[in-house]
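These notes concern the structure reproduced below.
A single protein chain has been removed from this complex, and every other one stays in its place.
Up next is chain A:
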Amino acid sequence: MTVEEGLDSPAVSGGRHGHQEVHQHYHLMDWLEDSISYLPDFLSEPYSVPEDIAHCEWWIQDQNQSLSAAAAPPITVSSAKPKPRPAPKPEFPQKRKLDANPAAVQRRRTDEEFEEERKPQASGGKKGHGRESLVINSGCCGGGSGAASRESRWAEQLLNPLATAIEAANLSRAQHLIYVLKELASATGDANQRLAFYGLRVLARHISPGSAAASPSTFASTESRLFCSSLIKFHEVSAWFAFPNCLANEAILQVAMAGRAGAGISLHVVDAGVSHGLQWPTLMEALTRRGGVGPGLVRLTVVGAGTDGPFGSAPAGYDFVPQLLRYAKSIELNLWVEREELGQGIRRGSGKEVVVVCAQFRAGRAAAGFWQAVKEIEPDLLVLSEMDECRGAGFGRKAEYLWSFLESTSVGFKGKDCEERRVVEGEAARLLEDDGSEGWGRDRWTEKMKAEGFKEEGFGEEAVEAGRGLLKKYEGNWEMKVDGAVGLWWKGQPVSFCSLWKPAGKTAAGVFAAAAGCGGRIR
């Protein structure tokens, strides 16, 4: 008997019991090999999109009309303005109702729970790492921008490599990261999950352009009422826009007040910003309250300043003008509102007027003739607020900037999810896809403005104080830094700045002389 023969018989009979299984496949192993390189059809499995924003209960009032002048204004700008300073109060009576939204609650627990849950147990390091603790800045606890806080920003740790992999056309790596991000991303989770969600959405589009994964809600795609309530809510809970708006208004107010001595002086504000009207009731109220006499007439010219960047667009048909007019009437302010295209017929009024151009977060995408048109108006004051995002480069910079937004917003909403939050965040996420602008920092803007023939002015003491006062009402991680312009910072990172400019040819004294015939000045 040969060895081989000897081998055969036991083998056959030995394998008997499992024989019929031989052709079955037990391939965890093979499968594993295959799957690592398996490129999923990412497009065919779009993200589950947050529930339709349409059914936010908060908003279910009795009617569903658009914000026509006749509509009762349950949440219009004016309703929020009986107090002297409509500044946010971080406790919201409506909040309870939000909690009652069962879908939101059930789908994802609240942010706080979540972040709690996602904390890795930091039970001591191992080995050489000793006690490398995992201090986690889950939005709610205090600031600190150290390594620990950076480490806790895990979304960027996956998104940035993904961006790199896409750039390097490393498909398998990209696909792996997409898989992981897909598992961790959520438009309704904590700030990291949200950043992962929005970042992944934008990056995945590079891999498969034309992917029609349902978009998260943005301003433009939102229903008017929700859009409006989102703006209001956001101003209440976050200093992101409220702070620069407040500073701008204070500056405008001071120019206006400086000119009030002469009777019949009107104030003309050219609104080239993204506030969608929300900025003005505060100013109007302050004008009547503080001004006593006040300018005889307030003209507000709302201009479209160019492409609508992030925060710039609004739902079709949304119009805040009737609201403003109604509010003005209620406080007996003589308000005149018009819509114009910049450069088309915006002129100084025939009488004496103080002209202020207020460019909030929109000048970066201004159309070609914007600055020329502004100069032609010869404004007495130009307010320029812009994002201050000169950090890093490329996708990483944008992601970091969006992180600041999402984190501060998460803190503002106290970790709770709601449709308003998602609308604002969905809109902010457009910052990521914003390929056009390079993300100028403040220095770059300063250069640019000087080149355009403007010179910078400082803020008055009062304005700075007002800003400081406002900031106190928000979360402690917000800071302001005064340096000519006033910067808004979140957790040690610059977020935006608000600056004042005048045409270089005009001296301050000249402005006020022209406007009011007196020597009032803004320092």
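The criterion applied here is as follows: contacts are C-beta pairs under 8 Å (C-beta built on N, C-alpha and C of every residue); 3 or more make two chains touch, one makes a residue touch a chain; residues count from 1.
Operating definition for what follows: contacts and distances are computed from a predicted model.
Looking at the choices "Nodulation-signaling pathway 2 protein", "TAF1A polymerase", "Coatomer subunit gamma" or "NADH dehydrogenase [ubiquinone] 1 alpha subcomplex subunit 5", the name in the UniProt record of the chain not drawn here is "Nodulation-signaling pathway 2 protein".
Of the options A:P161, A:G296 or A:G441, the residue whose C-beta touches the omitted chain is A:P161. Listed residues A:L184, A:A220, A:L325 or A:A367: the one in touch with the omitted chain is A:L184.
Although one chain is not displayed, chain A still touches it through residues 1, 3, 6-7, 9-11, 13-18, 21-38, 40, 117-121, 123-129, 132, 134, 136, 151-152, 154, 157-158, 161, 165, 170, 172-173, 175-177, 179-180, 183-184, 192.
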